[in-house]
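With one protein chain held back, the other chains of the complex are shown just where they sit.
Note that the chains take the letters A and B in the order they are written out, and that residue 1 is the start of every chain.
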Amino acid sequence: MLSQHLPVLLVVVPLISAPLIVVGRSGFAGWILSVAVAASTALTATALFVRATVSGPISYAIGSWPPPWGIEYRIDAANALVALLVSAIALVVLPYARRSVSAEIGQDRQYLFYALLMLCLAGLLGISVTGDAFNLFVFLEISSLSTYVLIAMGRNRRALTAAYQYLVLGTTGATLYVIGIGLLYLATGTLNFADMASRLGAVTDTRPLAAGLAFVTAGVGLKFALFPLHAWLPNAYTYAPSAVSAFLAATATKVSVYVLMRLYFTVYGVDAVFRDLPLGPVLAALSVGAMFIASAAAIVQKDLKRLLAYSSIGQIGYITLGISLGSAPGLAAAMAHVVNHGITKGALFMLAGAMALRVGGTGFERLAGLGRTMPITAFAFVIGGLSLIGVPGTAGFASKWALVSAAMGAGHWWIAAAVLTSSLLALAYVWRFVECAYFQAPPADAPEVGEAPLDMTAPALVLTAAVVAAGLFASPVLDAATRAAAALMGHPR
Amino acid sequence: MTAAFFGHFTYWASIFLLMAGLYIVIARGNLVKKLVGLGIFQTSVYMLYIAPGKLIGGTAPIVGEGFSVYSNPLPHVLILTAIVVGVATLALGLAIVVRIREAYGSVEEDDLLEADAKDD
Partner (left out) sequence: MRKDIVLRVVGKILIPFALVFALYVQFHGDFGPGGGFQAGVIIAAAIIFYGVIFGLAASRRAVPEALVESMVALGVLIYAGIGVAGLLLGGNYLDYFVLDHDPVHGQHRGIFWVEVGVAVTVSGVMLKVFYLFAGRGRDLEE
């Protein structure tokens, strides 16, 4: 009986745990409950992923109102993969969070931290599984609002301005999305994605549809830091608490990219977006801008977390480049990079947080000589960096290879050249860390440090191992991504 | 020409509010004023949804005898949700502004940028 309600339990369990943590008022009890909830959502997401892959799309009607009149949770191979990524990252970050939260956030507010993290998790999972456009907006705002508060809990006072900047830009993005959905609703009369997809062909006046697409692209683009709408990301990731940076870098932008994929390929369809409108070249141009300009900006940063943030903007460029190809292999490459980049950045930010705990910050002057004082952490960071570059044997290589082959298959050799050239830029900024950690002496006033505590290092190393595993045994992720692309592009009804 | 304007008056008003709100967010340096601009921007969306909900000749959406055309109640429900989200965002934004005031001593963007540049 329980198994038929798994789609809704995926969202409801984290959602209920948040007020329970607030009522409980204890940071430790909040942490225990969060870990339990993360474990249960990971199990639920795995079960749903298996079921969606084996038996096809799962449909769940909230309140038993049949779609398209009611809100429908519709889980196919694409959003099951995204939900699995989000819950897996949550499961790995939460054990890590306890020590970093105790170090960075005051005792009296820790229970609020865990409550907000659970709300953010519920929001992200809700975005993944819902099949209703306005319900997606509600979950988008749930996750975004809790994110703004989580970022504002950072130690530095600049966390507050970062949170404010993200709030203004993020709310503008969500409102632009609502305008786009409004235009779609006025044209088709429905809010259900599957129903919209089937009705869109019959609409005669296509100008509101094109306007809706533009609004939605700009709105969702603000949410996933599409270049040049990325201004909020460096500050937000740098000044947020370490556990928050790790969780957000791995999940928040990826879920928003999934929203774009859902709207482009399932609702509008490849023809409307890439053949009738020039979105392919526009998106490709912006992606190349992200890949080169953001990666170049990463090279000159003085703070490790800020470097990783700019690197994220560049890596998201690869994902949108895959989308801009407008083909199934391109979309599969983009989906594969969603997963691979998620686990890579999660690992890197967790390692950066472990370094911050031990040396007191992430500025490069403090991280000098880390290769000697924290050898395991530094080496794991280098492995993550290799994945960002795309060295064979790491997750980044698998998805970049898929992207290059998809581009060559479509005859766009210049895209392949761009991917390879920007990987050189990634090499430059990863080299900055290697040079700092291995070729510089520790600062004179450095405290005697060792590795970070095991409950912080172990989750980070688990994700680093996953990065290597996804590089050496790339087919599970690539197959799942190909199935996801097929589910996104296929006709749902 | 006038028909094009007055026939779509609510859409013109919605666009005006949208542009005004976005302009305030970008052009004003005071953090509280930016939030006000954000609120105006969100209000334009409410009008965009609700205005088309009223169908010409439609009555209130309660089933009654003798009526065949009803106005659409769904946009109202959607906009109630959007208004609540807007209120929550505004409250959160103002809370962050209060904290910024305590940490920096000012809520002007220029002063904040100067203070941050001095930190670096």
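As a convention for this text, a residue touches a chain if its C-beta (ideal position, glycine included) is under 8 Å from a C-beta of that chain, and two chains touch if they have at least 3 such contacts.
Just so you know, these numbers come straight off a predicted model, no measurement behind them.
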Which displayed chains the unshown chain touches
A, B
What residues on chain B make contact with the chain left out of this view?
80, 84, 91, 94-95, 98, 102
Touch residues of chain A, complete complex, unshown partner
5, 8, 12, 15-16, 18-20, 22-23, 60-64
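Note that only the chains that are shown with their structure count from here on.
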Once bound in the complex, which stretches of chain A touch chain B?
134, 137-138, 141, 145, 148-149, 152, 157-158, 160-161, 163-164, 167-168, 171-172, 174-175, 178-179, 182, 185-186
Quick one: in the complex, what on chain B touches chain A?
18, 22, 25, 31, 34-35, 38, 41-42, 45, 48-49, 52, 78, 81-82, 85, 88-89, 92-93, 96-97, 99-100, 103-104, 112, 116, 119
